[in-house]
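Complex shown without one protein chain; remaining protein chains in place.
All chains are identified by letter, namely A and B, in their written order; residue positions are counted from 1 within each chain.
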Amino acid sequence: MRIVIPVIAFAAVSSVPLFATSYYLYLAELAMINVVVALGLNLLCGNGGLISLCNGSFMAAGAYGTALLTSEAGLSGLAALPAATLLTSLLGAILGYPARRLSGLYLALVTLGFLELVQIAIEEYPDITGGIRGLKVARPAILGLSLQSETALYLLVAALTAFAIFAAWNIQKSRFGRALDALRQSPFAARSLGIPVARMKPFAFALNAAFAGCAGGLFAMVTGFIDPTEFGVLESLKHITFIVVGGLGSVAGSVLGAALFTALPEFLRGTNEYSELVYGLILLGTLLFFPRGLAGLWERLPALPLQRAASKEPVHGAS
Amino acid sequence: MSWQILSQLGISGLSIGSIYALVGLALVLPYKASGAVNFAQGEIVTFGAYMGLVLTGLGLPYLAAVPLVLLIAAAAGALIERFLIRPIMAGPEFTLVITTFAIGIVIKALIRLHWQDNTFTLDAPFIAPPFKLGALRLNPAYLVFVASMTGISAGLSLFLAYTKFGKAMRATALDPIAARLMGIKPARVLSSAWGLAAALGALVGLLLGPVIGVNPEMGHLILKGLVAAVIGGFSSLGGAVAGGILLGLLETYAGAFWGATFKNLVPFAVLILILLARPEGLAGPASARRV
Partner (left out) sequence: MVLLETEGLSINFGGVAALADVSISVQPGEIHGVIGPNGAGKTSFINAVTGFVKADQGCIRFDGADVTGLAASSLSAGGLGRTFQHAELFGECTLLENVLTGFYRHQRYGLLAAVAGFGKAARIERQTRKQAAGLLAQFGLADLAQHRASDLPFGLQKRADMARALAAKPRLLLLDEPVAGMSEGEADETAASIKQLARELDITLVVVEHNMRILMSLATTVTVLAQGRVLARGRPDVIRANPEVIRTYLGEDA
C-alpha cells in the first residue's frame, strides 16, 4: 500500500501534459515548485521549530545560481541545478552557523536582516544579477535535450518534486528528523542525549536552503525570468503560510498547503486586490483556530471507534 | 568636512533617529509586557497616518485629529492584544511571531484595498520652510520629531516610575505571578501596554506622514525600529531610544560619507553584528553563564 499510492500519484501527475493546456501545465509546475519549498521549510520550522523569514533569499540564490551557472559558466542544466542547490545549501549553513546560539525572536531577526542584505546585494550588482529589473533566463539543456519541450520541463519538475517528497519523508523518519523534533521540543533533553544542538541549526538551515535552492533553480527554468522583488519578506511569509495551513511538521501538509496556495491566486483572478487580504486572513485564521493546520484536522478526523482501538487516548489518572 | 556640515548632518540624524526611537519604544513595550514582538507595528504606523488623512479629510484640523487617532489606535491595539494575541501566547513562539506578521498583512491589505498604492498629502502645522539658527538650517519637522521623542521618553519614564499603573506594568513585566498576587490584573496591564504601543506607532505615522507622504509602504519603518530595539537589548526602553538615535546618526553619516548603498546597509549590518556578537544589546546585562 505504501508503494502503490505514491506510484499512482506520480503516474497521474506525469500524465497531465497529455491533456492539459500550456497554462495549466505552468500552474502545475509552480505548484510542484512550491511543494519543494514547503518541504524544506517545514523541516526547519515545523520539525526544528526555528523561525526563518528569509526563505525567499534561498530561493533567489538557487534561481540566480542556476541562471548564472548556465549562462556565464556554460554549465549544462544538468550540472547547474545541483551545483546551485549545493551552493545555496552552503549559504544556509553560513547563515546558520553564526546564529547557532540564537533562537526564537533573535533568530527571526537575524534571518530578516539576512534577507534585507541579500536584497541589497542583488540590487547592488546589476551587472551580475540584472538588478531590480530582473534577469532573463534561457531554458537550459538537460542531457542534450533542449527543454524547449514543455513536456520535458514538466517531467523534470515532477521528477524532482517526487524526489523531494521522498527525501523529506525519509529525513523526517530518520534520526535527523528526530533530532530536529528534539531541538524544537526540549533543547535541554536533546543536549543531555548527546544531540549537538548548536550544530543542528546550521544543519537545519542548510537542509532548508537546499530545498529552496533547488526550487529556485526550477523556478528560473520554468518562468524564464527572475524578478528580485519576488523573493522578499512577503514571499517568505507566503512560504510560511504553505506550511502553517498545510500543517507544521507534516510532509503531506507541505504538499497540501503548497498546492492549495498555488491554486488560490488563480481562483481569485478577477479580484486581484483581495488576494493579499485573503492570504492574511487565512494565515491569521489558521494560526488562531487551527494551529495544527490541515494535517492536524486530518489527524483528528478518525471517528471514535477508531480512536478507542488505537490507544491514543490519555491514560486515566493523568496528572 | 566643516563643523557646519557635520552638525547639519547630526541634526538630520538625530531627528530621523527620534522616529526610529519611537518605533523602537513601540516594539519594546509589548515585548516587555507579553514577551511578543509586534511585527505588525509598521502597519500600525501606516494605519495612524491614514487615520490622520481620514479625519483631516473630514474637516478636522491636524492638531485636533491627533488625539483622536491616538485613541483609536490605542483601542485597536488593546483589542488586538485581547483577541488575537492573548489566546495564543501560551503556544510556540513561531505561532506568535507569524501571527503578528499576519495581522500586519491584513491591515496593509485593507489599506491598499481602499486607497490603492497612491501617495497622499497630509497637512500638518509643522510643515513649514526651514529657518536659520546661526549657521544651521533647521527644518521645523525635525524639531517636532526630536521634541516628540524627548517628551514621550520623559513622560514614559515618569509614568512607569511614579504612577500606580506604571509601577503595575513594571511589576508584571518582572514577575507576572507575584504581580498577580499583589492584586494587579495582568490582563489590564497587557492590554494597556499594547494599546500604548499602538498609540505610539500611530503617532509616528502622524508625524512622518506629512513629511514623506502617506502611502502603504510606510510600514517598512519597522525594520529600523527593530534595529533600534535590538541595540537596546530589546528589554530596555531607554536602550531602544538610545538605539534609535544611534541608528539615525550612523545612517546619516554613512550616507553622507559613503553613499546611498552604505546608508541602506547600515541598519542590517548593525542588526546582524549585534545579534551575533552581543545579543543582549549594548545596554543589556552581560550574558548568562549558559554553556
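We take it that a contact is a pair of C-beta atoms (placed from the backbone, for glycine too) under 8 Å apart; a residue touches a chain by one contact, two chains touch by 3 or more.
Only a predicted model underlies this, so the values are computations on that prediction, with no experimental measurement involved.
Touching the chain that is not shown, out of A:I171, A:A263 or A:V278: A:I171 (per the contact rule at the top). Of the listed residues A:L90, A:A138, A:L155 or A:V197, the one in contact with the hidden chain in the full complex is A:V197.
Mapped onto chain A, the footprint of the missing chain covers residues 166-167, 169-171, 173-176, 178-179, 181-182, 185-186, 188-198, 310-315, 317-319.
Just so we're on the same page, only the chains that are shown with their structure count from here on.
Centres computed as Cα averages put chain A at a distance of 33 Å from chain B. Across the interface of their complex, chain A is touched by residues 37, 84, 87-88, 91-95, 97-99, 101-106, 108-110, 112-113, 116, 223, 226, 230, 234, 261, 264-265, 267-269, 271-272, 275-276, 279 of chain B.
By the touch rule above, chain A contacts chain B in their complex via residues 45, 49, 51, 98-99, 102, 104-106, 108-110, 112-114, 116-117, 120, 124, 184, 234, 237, 240, 244, 248, 273-274, 276-277, 279-281, 283-284, 287-288, 291.
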